[in-house]
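With one protein chain held back, the other chains of the complex are shown just where they sit.
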Amino acid sequence: MTATIYDTPDDALDGITDGVRVMFGGFSGAGAPTNLIRALRRRGTRGITGIANNIGYGDFLVELCEDGQLAGMICTFATRASVALRSRFDEQLARGEVTLELTPQGTFAERIRAGGGGLGGVLTRSGLGTPVAEGKTTIEVDGETYLLERPLRADVAMIRAQRADRLGNLEYRGAARNFNPVMATAADLVIVEVDEIVEVGAIDPERVGTPAVFVDRIMQCPRIPVPFR
Amino acid sequence: MTATIYDTPDDALDGITDGVRVMFGGFSGAGAPTNLIRALRRRGTRGITGIANNIGYGDFLVELCEDGQLAGMICTFATRASVALRSRFDEQLARGEVTLELTPQGTFAERIRAGGGGLGGVLTRSGLGTPVAEGKTTIEVDGETYLLERPLRADVAMIRAQRADRLGNLEYRGAARNFNPVMATAADLVIVEVDEIVEVGAIDPERVGTPAVFVDRIMQCPRIPVPFR
Amino acid sequence: MTAPQGLTRELIALRVARELRPGMVVNLGIGMPTLVPSHLPPDHGLLFQSENGILGLGAVREGGDGYGEIDPDLLNAGGQPVRLALGASFFDSATSFAMIRGGHVHTAVLGGLQVAANGDLANWTVRQDGGGSIGGAMDLASGAQRVIVAMEHTTRDGGSRLLERCTYPLTAQACVDLVVTNLAVIAVEAGGFVLREVAPGVTAAQVQAATDAPLALAPDLREMAL
Partner (left out) sequence: MTAPQGLTRELIALRVARELRPGMVVNLGIGMPTLVPSHLPPDHGLLFQSENGILGLGAVREGGDGYGEIDPDLLNAGGQPVRLALGASFFDSATSFAMIRGGHVHTAVLGGLQVAANGDLANWTVRQDGGGSIGGAMDLASGAQRVIVAMEHTTRDGGSRLLERCTYPLTAQACVDLVVTNLAVIAVEAGGFVLREVAPGVTAAQVQAATDAPLALAPDLREMAL
């Protein structure tokens, strides 16, 4: 339960093997575990299935496409209309080298929450009558039709927070929360990069965004600036 | 969207009529809207269906049984084994004067969250093979069986927070959160009693537990001490 | 017949801004909707929701605007650095979309590719290879109390974006309440499109000619006041 502290992002990936299914926190740049993504790139792990809000032009995740480490993505935002903003992921998708499962953003958040919270799925109206609904079960409740969306879990979640205490409690800041709190609940191994590791008790119990029970590994590492759009 | 400020708990109940369905926040004593419950008692509103975690010996909600204002409850904890701890609600239940729908506590929280968040229901294993599952649909997802539990909504939610700003943002404290944040999302009219109303900006955006969009009415009122068990 | 030019993108945004009233919670999609705030009075009394987890979004910040460092934890859903309004709050994505799906966002202003007479909206593309981007649009379109679509009335080659049925993949079914284009303001009601306002210098006949579905004329059909 008590988190283990690692010195470098590379050390924090100890034991991660090819074919791993990884959730990456973050929404555009805010809250993305950029140090861990770079470490995964250096590690050379292959056959990665990524679960993240966005992969595209300007995103650090695209770096995993440079040497074909990525096998596929489950995400909400993968390609841009403008050809000038095509990414390596786009190119590999067009060539059939990677797979893509697109899911609406609210459904994405809720599927992860279901995966982490022991629920069997999500009943939502989002996506009904669209390509997202193809091949999926619909269920009627009180005269309304809902799409049944399945839970999402991963082997590893890589997330970012502002501070962690040595027990593993996390404090988030601003819009850098996004998918990090739900992802922290939905993976077998949760690795967190933070601006600062503090003593137990230094984070106000009222401000803990992810309780320590969810966190396995923490690592203090200055954030890598993300270019704004 | 901006919350309306009321001077007294009685004023804050303006417009509430017989037959109303009300969610009451709180878990045992913490976070219970005791002033609003007392005002509802004084108002004499009848035919109330209550949705609350607990009703029983020592709970303020039992006061609504004194003159038969309560028609029924949806809750998780309604009666105690000890005859010495029987409440007026118990007695009225035994005489068939009130109805009771019991639901597991986690299912209760999640049904309310579904009601407030536009989800069609909850798929949970909790309650499978128990009396709670009787007459309910089960759904198989990836080889696991889940119980389909329906969303809960109410006409009115009465909740308690520590502070509100004049816009309606709420700050909670300690274990007084419990069901208050989800109930704030799941009723047509949300009435909040707080220890203190502060200026907009006085609550740190990082500490807002219920964003203003969910809150309709706020009222500053000293808490009524709840006896400990 | 070539459709008249009608409004600029900025004027479409201005017309959309007129739909917003103090007290509303509003989510603005990427593209033309992001132009709306510059056409609001300073005391607009709106709360802007950003689906990445902010209620009370302020203005977009330009780099080096003299107001201090840009905050990397304070971005809007389009990834742009922003300010906060007084009374703002932060929350995670699960909470943000509970807010959206649960109908707590009053108005979503979305861009569009096509709107059908039954209110169906298409505002994303699926490529042959399966590529595409949904983002929060499906949840916003099906969850917001009111959906306003801001878009050009016709495509570059003159085809109508207002149709009997969408030919592109849908974003959500029967979700659109109002369409504001360079030519007109059109409500989607039970019976189909209702022409409410025409752009200055544009006739109802010209709007109908640029629309691939019948337009009923509102009893109080008038020229837009801009």
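Note that the chains take the letters A, B and C in the order they are written out, and that residue 1 is the start of every chain.
The rule is short, and it goes like this: a residue touches a chain if its C-beta (ideal position, glycine included) is under 8 Å from a C-beta of that chain, and two chains touch if they have at least 3 such contacts.
Computed from a predicted model, the values in this text were never measured in an experiment.
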{"item": "Interface partners of the hidden chain - shown chains only, full complex considered", "value": "A, B"}
{"item": "Absent-chain contact - pick from B:Thr4, B:Thr79 or B:Thr137", "value": "B:Thr79"}
{"item": "Candidates B:Thr49, B:Gln69 or B:Thr124 - the one touching the absent chain", "value": "B:Thr124"}
{"item": "Touching residues on chain B - with respect to the absent chain", "value": "27-31, 53, 56, 76-81, 90, 93-94, 96, 100, 102-110, 112-113, 124-132, 162, 172-182, 209, 223, 225-226, 228-229"}
{"item": "For chain A, the residues touching the chain missing from this view", "value": "1-2, 113, 116-119, 165, 167, 169, 185-186, 200-201, 205-206, 208, 211-214"}
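We adopt the following convention: only the chains that are shown with their structure count from here on.
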{"item": "Neighbouring chains common to chain A and chain C, by label", "value": "B"}
{"item": "Chain centre separation (chain A, chain C; CA means) in Å", "value": "28"}
{"item": "Whole-Å gap between the CA centroids of chain B and chain C", "value": "36"}
{"item": "Inter-centroid spacing, chain B versus chain A (mean Cα positions, whole Å)", "value": "33"}
{"item": "Residue numbers of chain C (touch at least two other chains)", "value": "90-91, 97, 100-101, 143"}
{"item": "For chain B, residues that touch 2 or more chains besides their own", "value": "118-119, 205-206"}
